[in-house]
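All protein chains but one are shown in place.
So that you can tell them apart, the chains are marked A and B in the order they are listed, and the count of residues begins at 1 in each.
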Amino acid sequence: MTVIFWIIAAVAIGSALLCITRKSPVASALWLVNTLFQLAAIYVLLDAHFIAAVQVLVYAGAIMVLFLFVIMLLNLGRSGPSDIKGPWGKVIAGVGGLVLVGELVVLGRVTPPFALQQAPGTLASTVAIRGAVRIVAEPLFQSYLVPFEVTSVLLLAAIVGAVVLAKRRL
Amino acid sequence: MNPLAGSAADWAGLAILLPFAGFLVNGALAFWRPKARRAVSLVGVGSVAAAFVVAVAVFLAVRAAPPAAPYVRSLWSWIPVGDLSVSAALQVDQLSVVMLLVVTGVSSLIHLFSVGYMHDDPGYARYFAYLNLFVTFMVVLVLGANFPVMFIGWEGVGLCSYLLIGFWFTEKEKADAGLKAFLVNRIGDVGFLIAMFLIFSHLGTLDFRETFARAPQGLAAGGGAVTAIALFLFMGCVGKSAQIPLYVWLPDAMAGPTPVSALIHAATMVTAGVYLVARTNLLFAMAPVASAVVAGVGALTALFAATIGLKQWDIKKVLAYSTVSQLGYMFVGVGVGAYAAGIFHLVTHAFFKALLFLGAGSVIHVMHQAYHHSHRHADAQDMRNMGGLAAYMPWTARTMWVATLAIAGIPPLAGFFSKDEILGAAFTRGASQPFYLLVWLFGIVAAFLTAFYMARLMLYTFHGPNRTGDLERPHLTEAPWIMTGPLVVLAALTIVGGAINLPEVGALQRWLTPLTAQSAAFLPDLAPTPGVAIALMAGAALIGAAGLWLATRMLKPEALVPPERSPQETGFARLLLEKYRVDELYDRVIVRPLLWLARVVLWKGVDAGVIDTAGVNGSAALARGLGWIGSRLQSGQVGTYVVFFVIGAIAVLAALLK
Partner (left out) sequence: MLLGPSLLVSAILFSLGVVGVLLRRNAIVIFMCIELMLNAVNLTFVALSQRIGIEGQVFVFFVMTVAAAEAAVGLAIVIALYRHRDTVNLQSINLLRG
């Protein structure tokens, strides 16, 4: 299983790399879709089946489609003049990225201050017993009901905002 | 327990409060009711006269119970800092009471005179306010029980001197004269301050009683420390009492009203230096080098100023140089070690010099009025415009002749005894130390010259033909009684004043013994043998008489011509007239370089150049520069902002890594 994980991870990282370096926005969007698919696969490997499904449905299926629609609307599909920054920008970006990844890796190896409570196989067995959807739905509608409702209000606000902002004439 | 406790001596502080109250009232009147002449006169003269009454009461108390040690009343603790504990304290002893009598007494007479003299002046109330303030400070100086309190009085009289000399400040010359007096005084005051610092560092106290108690053990007699202290104290005296080289302010100070010259520059303020030396006589006795310097400078000044007085035409300038010269005599007295003799001459000089100045004031007052009537703008103070005034102003002439005889040293008037005692002491000391013989010689020559120039003054002013002019002559009359009255009183004092310290009786000498006794251990005996004493007395009288006689023979008042038509002086006479060009020398060597330093270096160089450019404008430019850098950061480019964002995030993570 580890081998499968590394193959999927490599593809994900590769497509992310391609995403950020393509000149055409459409190409970038499609490579990003690929990355999201790979991430969904990794979620399955991590016993987060429901989240994987939601990832494909919402992220890859809705959000990225929205991106592509906007690109189409603004007629940015053809490769215009490159929007990648010049040599100095590349240097700054490269250095920043390297430093950041180094710091994050080091931080990742630090012993977490919180105790890692559960034994490694707990989640898998819970999923097997109770089902993937149920284990997410129960906390969502019981302990985290209020954030859930608030989130729906947030979505309402987002809808209104998007409509107002994008109108041609108010 | 001091015998004076509980007597009138407890009220000595009133002599300070009464004139100060007068100052406050007159000051207020000067602001709101400057024309209330009657009230101002009453308050002004009354407050000082009341102070004189207090002085007499204190004197009688001291006479009834002469204290062996000074009676000190501490009013409040003024500077209690660490090791230094200075209190606002007043001291009543034989010396301070003598000075108090002279100051308040002569001041009262001069205040009375001023009522007449300043009658038509618009600044009447302001004048009396300043005069009262002066008396306040002078009494503080005289009654102070420690150096700082005395210094307050010292500085205060300097301030009042400035205010009064520059009384008519709308004329630039007069304002400048006031400024000159203050600045030159200040130079001397630095010496006084340094002396105070030295005294405190060596003896740990600034109180008079304590200082003189600790001095014989705390300081080595004849050593560097005590000599330095004495010399710095003398530096203060040189400034305040107008000795060489800081005498230049006194002749210029004649720009002030004449009663001011009489009070401040003849009788009281300038004598503060002599008082200081007499007060600290122990320190001077312990430092023979310093005493020799004092006597030497005094003798030199006496001679120097007398020569200048020979050729001055302004009546007040003659008297000014005469004052400088007589102050030199007083310093000879205290420098030689004859402290009582110095104080004696101080007292007699106060009488006859005040008389001379007030008399000159009468003359000037009358001359002014005469010129006022004829609308001529001639100099009312120039002797060449006077002459034969004895016929018109008999009382003024008579009293001034009394003063002239006194200053020339004719027995039995006061000046004879005091001057003779000083010269006798110098001669006696000269027998063992030739330096003092030279001092004595200078004194003798100066005495001769004094008689000569005073006779010259009297001849040119009061005798011979009158040169004032035909239009003015009908208006020449005697001054009003309020002005001639004080003249008569002072003349009477001049005549009998010698009784204070007659040669064998020595009343003043014995009176001051408790204060000079400590010094006797360090000084040789100053009393001349009887034979020598009589010879000296006779000689002094002869020299005085000779000077007077020679003047009457040599000088011809008839030959005088009013100033516009007078011939230009030549040669040595011209040098004397221009007072050896000392002021010009000071101007070239000291004043101009100082002004250059102030203007070019300090103003343009440091102030405008460094401080303004680098400091003020520089910090503004720096702020502007930093602001410009800050504004460049706000480019409006989101891309740039994101870069900074990421850098910040990296920094925070780095902090977490630690």
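The rule we apply is simple: a contact is a pair of C-beta atoms (placed from the backbone, for glycine too) under 8 Å apart; a residue touches a chain by one contact, two chains touch by 3 or more.
Please read these numbers as outputs of a predicted model, since none were measured by experiment.
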Partner chains on view for the chain not depicted
A, B
Contacts of chain A with the absent chain, listed as residue ranges
1-2, 5-6, 9, 12-13, 16-17, 19-21, 25, 28-29, 32, 35-36, 39, 42-43, 45-48, 50-51, 54-55, 58-59, 62-63, 66-67, 70-71, 73-74, 76, 83-85, 89-90, 92-94, 96-98, 100-101, 104-105, 108, 114, 116-118, 120-123, 126, 135-136, 139-140, 144, 147, 151, 154-155, 157-159, 161-166, 168
Residues belonging to chain B that touch the chain removed from view:
631, 633-639, 642-643, 646
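By definition in this document, only the chains that are shown with their structure count from here on.
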In whole angstrom, how far does the Cα centroid of chain A sit from the Cα centroid of chain B?
99
Touching residues of chain B toward chain A in the complex: what are they?
639, 643, 646-647, 649-650, 653-654, 656-657
Please output the residues of chain A touching chain B within their complex, sorted ascending.
85, 89, 92, 96, 99-100, 103-104, 106-107
